[in-house]
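Working notes, structure below.
Every protein chain except one is present and positioned as in the full complex.
Think of it as A, B and C in the order they're written, each chain with its own count starting at 1.
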Amino acid sequence: MNEIVVIIGGGIAGMEAAAQLLKLGHSPIIIEKSDRLGGHVGKWNMLFPDLTPAKKVVDELADSCRDANIFLNTEISSLNRLKDRYNLMLSNGISISTKYILFATGFNMFPAQKKEEYGYGIYDHVVTNADLEHWMNGNADKRMDTSGMKTIGFVHCVGSRDEKARNPQCSKVCCITAIKQAIELKNMYPDAQIYCFYMDLRLFGKKFEDFYTKAQRDHGIHFIRGRVSEVSEAMDGRLVVKAEDTLIGKPLKVSVDLLVLMAGMACNPDSEKIASQIALPIDTDGFLKSSDNIIHITSSAKKGVFYAGACTGPKTVPETLAEARSAALDIHTAIIKER
Amino acid sequence: MMNIFGFRLSASSAIDMDKVDRTLFDKLCAEEPDARRCMSCGSCSATCPAGEFTGMSVRKVLHNLQRGKEREALKMVSSCMLCGKCNMVCPRGINTRHLILSVCRIYKTEESR
Amino acid sequence: MIYQGKQNIWSDYQKEIPDDHWYYVRSCIRQNFFPASEKMFMEICRNVLGKDIYENEHHTTCGGIAYHCDTIPQETVMTIVARQFALMTEAGYENYVASCITSFGNYTEILETWNEYPELEAKIRELLWKACRKEFRKPKHLAHSSDLIYKFRNEIAEKAKFRLVNKETGEPLRVVEHIGCHYAKMFPSKGVGGAEYPYVLAGMIESWGGNVIDYPERRHCCGYGFRQYHVKANRGYSISNTHKKFESMEPYKPDMIITNCPGCPYFLDRWQYVIAEMEGKTYGENGFGIPVFTYEEVAGMVLGYDPWDLGLQLHQVAVEPLLDKIGIEYSPEDKYKGLNKKDIMKPELPSGIRCF
Partner (left out) sequence: MRDLYPSGFDSFILPFMIGMTFVLCWCGIGAVRVIAELDREDRKKFFLSFLNPKILGKNIRDWFCDCLFHVKLWKRNKLLGYMHSSIAFGWFMIIVIGHIEVFIYTPERIHRMWYPIFFRYFVAVTESTMKGSFFFFLMDFFLLMILSGIILAMVKRVRSRLFGMRRTTRASLTDLIGLYALWSIFPLRLLAEGFTADISGGSFLTKSLNMVLHSFMSDSMNALPVWWAYSIALGVFMCILPFSRYMHIPAEILLIPLRNAGIKLKHEDKGVARAELYSCPSCGVCIDTCPLSAVPANSRDATVYLNRQLKRHNEKRIDQISEKCMLCGKCSVVCPVGVEGDKIRIAHRSRKKYSIAHDYSLIDEGKFIGNMTEKRRVLYFMGCMTALTPAIRKAVTAIMDKAGEDYTIMDGDGGICCGRPMLVAGRKDAAMEMIEKNTKIIKSSGASVLLVNCPICYKIFKENYSLEGIEILHHTEFIDRLVSEGRIAIDRSETKYVYHDPCELGRGCGIYDQPRNVVAAAGTLVEADVNGKESICCGGSIGSLSLGFDKRKALTENALKHLTCGSPDAIVTACPLCKTTFNRYSDRPVADIAEVTAERLI
């Protein structure tokens, strides 16, 4: 008998887990609230550090999980537990009973307009990392003035490591994303001066450091250690960015033609909403709480409920995929044990 | 000029990147492309024998030059003894001695300009 | 600039401003700097808007300047404030309205501190009791007097005789709004429109017909900064700040500056003279400066009060070019006439900046 596994979220974690569960002979059901699979990665253009097209990754994953039951445009109306089974009511009227649920609910982009001082949604040429990827995917964006791109600023940690913005964790991927995007923009506008304003550069992953040195040496991207304090719009529409260069302890200002805010990863309120229906614990950082953070990252406090990907905290694409595989294996082991 | 008020306007100490002239630094990078690779770890400053007396720090020199604060940078550079300790400790392998010699050739002090 | 985006933010920072029955406390220094402003505020509240506003002659300083100059400890300033609240309580009011921005900030900070540390509030109650046998209730609403004018800006606009419009061209005047630092920078939610894009003065300007100028250094301090001005050795620092602000707004060619703080109009006004003397530079047209007003003065002006009754002759920067621009009539010969046309004598005119 095929065991049904409900996967909440059709991002890369959900797709990868579904693909693995299919291979292991189970019947995954993906429930995705938007009209397409791929989640955040699906909206991205290129992925660090090898500039792999995001579309390629998403297409490959979608292909490998196409035999799963996929409900798009579907939300979970209610979720409750009955003995060892979970009953889900979906917004499309279908109800499912399953022993196994995988949360692959991912994260939300931190809303950059919350950092008012950076003027997102107020000034004409302020965009987020996601907007930039969207634009690089060929979508028009009137904030991108391609004719006058002489100076570009990147603000790291927008809504990351920011207790006042109630998002105290490091979003892990923004440093390397900023460097990637800076290099991409520099390739498009070789004469542009590009500034990255950072608090710490956290470049932990494979080849990340190479990327950083390349950005410095080959692309001449300027790294300024200091958090941007405020942004103003000058008369000509350029943005005046102020920060302290903490390495020499002096205030610094620069006018830029485009300001890219590296919006961080915030917890997804939807996952909290669903989790609360079966009383799953939430961690202090607002993300779902794993039963422990070292060897049981993919397990929850409830039997049959598993986690994969950024629903438990910021993760990179390869980390998310690895976690999805490991969650699939955990589910498989649990199913075998039950039999 | 001391004036009737007993105080005066002081120039801003802030760095204005809009006014930084990059010509000389670009020239320096053509000589020593690794100049841009500094990650400000501070190893060079900590090991510098001149630094103890004069505050010399290759990191700060590089930093100040990139921020248009040439005067501060050049003052430090003049106390370098070229011993090469910074060269040995730099984790990025920047050829600091060549860098300093190139700075000494490319830049000019205000007096000599 | 995306106006819609700003409106979104303003809608996030709407504070509750009481409609009526206000207990008013004056500023220590405003009456000396711009003497008609507080008088005009009372006049507008009572006679134009018809509100109940009460003030008590026993109130004192809030202790803010001493607090910010580090000359008195926190307990002292809190006890002073507690006494102010006690006076309000005794008078039977619960809507506390401060004329001074630093006071407003001071009250806000103390109320917030008491919320976080109730034991401190208890201690202050005890201290107040020991000191003067008074008890107090915390105000239900705390407002700055500019909040009230903001709230009733449209009523004022309806009754106005003039608009902030250039009479000749019909163009709206370009107005710089300068908010006192202690208004919302410490507690953004306590100010109308928050700290980054405050709306309290911008709202008045918009209702009264002007155009708000958004210049890069709009968030910058006027330069007063208590210790920076009070200690003569630091005054260069104070004026350098003001200078930076003027340099930033200059390209926008502002017609006037409106402020809501006691210190700001004074320093923005007087330092223009000092900068002119030191650097030979003026920021207005034809060798004049940019006139600086308090919001009460501007309200009085649009409502049609006589400029000299508003005390505009005490401004360093000549206001006459602006009055001409708006079309407000005034009699030049009465400028230096006091009450009952008594001659208060014309001051010596500076050389660096044009004045009348």
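Throughout what follows, a residue touches a chain if its C-beta (ideal position, glycine included) is under 8 Å from a C-beta of that chain, and two chains touch if they have at least 3 such contacts.
This is a predicted model, so every value here is computed, not measured.
The missing chain, though absent from the view, touches B when the full complex is examined. Although one chain is not drawn, its touching partners on subunit B can still be listed: residues 34, 47, 49-50, 52-54, 74, 77-85, 87-90, 93-95, 97-98, 101, 103-109, 112.
Basically, only the chains that are shown with their structure count from here on.
With centres taken as mean Cα positions, subunit B sits 39 Å from subunit A. Along subunit B, no residue makes contact with two or more other chains. Among the residues of subunit C, none is found touching two or more other chains.
Within the complex formed with subunit C, the residues of subunit A that make contact are 113, 116-117, 119-124, 230, 232-235, 240. Residues of subunit B touching subunit A in their complex: 13-18, 22, 29, 33-34, 36-40, 59-60, 63-64, 66-67, 69, 92. Within the complex, the subunit C residues that touch subunit A are 1-2, 5-6, 8-9, 194-197, 214-219, 251-252.
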